[in-house]
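Some notes on the structure that comes next.
Presenting chain A:
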Amino acid sequence: MARMTKEERKTTIISAALQLFSERGFYITTIPDIAKKVGMSVGNFYNYFNSKDILAKELIIYISEYLGRNIRVINEKESSTEEKIYEIVSMYFNMADEEPEMIEYFLRVYLSNREIFGDGCEGMLCVSPFVTEMMMFFNDGVECGKLHNQDFFSAFGLFMGYLGGMVFLFGEKILPEPLEWYKESISQNIYNALKTR
Partner candidate 1 sequence: MHSKQDKKPSIIWFQGLTCNGNTHSFLNLENLEKLLDKFELLSHPTLPSTQDFKTITDCTLICDIFIFEGTYDPLMKRNNVLVSNIIEHYSKYAKYIIAAGSCASFGGIFRSSAPQRNSGILFVEQEKSGPLLSYERKVINISGCPLHPQWLSYTLNMIEKGNNIEIDSLHRPIELYSNLAHHGCTKNEYFEWKVDTENFGEKEGCLFYKQGCRAPMTHASCNKILWNEVSSKTRVGTPCFGCTEPNFPRSNLFSTKTNMSIPEDVPLGVPKRNYLTITGIAKTFHIKRLEGKLIDYKTTD
Partner candidate 2 sequence: MITKQLINQIEGEATISFDIKDGVVDFATIAFPHFRGIESILKRKDALDALVITPRVCGICGHAHLMATVRAIEDAYKNAGYRVELSKKVEIIREFTLVMEIIQNHFKWIYLTIIPEISKLIKPNQKQTPLKGAYAASIASKAIAIFAGQWPHSSYMIPGGITTDPTNVDILKVESYVDELINFFEKESIGISLETFLSFKSNKNFGGLKSDISFLENNLMNLNMDKKGFAHDRFLVLGKHTFSKPLKIEQTYPTSSDVKYVNITEAYSLNQVSYAKNAQYGDIFYEAGPLSRTISNNLPIVKNIYRRSKDSAYTRVMSRIFELATLLQHAKNLLSKIDISQKSYTQCMDISKITAKGIGVVEAPRGPLLHLTDIKDGVIQEYKIVTPTQFNIGSSTKENPTPVQQAMRGTTKEEALFIFRTFDVCSVCTTH
């Protein structure tokens, strides 16, 4: 194996952990399982993450940064608010398609095991990069006159709750069509719900 930097190694661990959590569940997966999957000793693993809880938090920061990075690229484009909504929906659904373990971790582990994230990951601490970019998106939308000026969480909940719900239905194999099929109509719905009245 070529020599990896510590950061690269960390990323490998994160990918492996996400995969295992998604396949077997968060509680059942142990540190030895993860260490084994990346081909390292348990002792060496602890050089990277002191505990499973710390790993759990790092994972959510990793996902939040990933989402934030992608939304920022969209935010900084010259495109219209409508197009941006489509691009965010599209990015989110593609991620659910191509890297389902990330969204799954976010929905199944982060949102439903708050006790793990209580200390040091409460509120905005771990999801800040993602939420900040959504704030920027809404702020810009209002500033250019396209979106109705309202409470942030009312709008955020509508947008992300909708997407999360669709991905959940998709994960449960309830959706009759692939996610791709819904992008257009969902983007339209979100825009219609949030646009200037």
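Rule of thumb we're sticking to: a residue touches a chain if its C-beta (ideal position, glycine included) is under 8 Å from a C-beta of that chain, and two chains touch if they have at least 3 such contacts; residues count from 1.
If you want to know what made the cut, all candidates are chains of the complex that A comes from, given by their letters.
This structure is a prediction, so every number in the text was calculated from the model and none was measured.
Participant: Given that every candidate in 1 or 2 is part of this complex, which one actually touches chain A?
Facilitator: Answer for chain A among the listed options: 1.
Participant: Quick one: in the complex, what on chain A touches candidate 1?
Facilitator: Answer in residue numbers: 72, 122-125, 128-129, 131-133, 135-136, 138-139, 141-143, 147, 149-153, 155.
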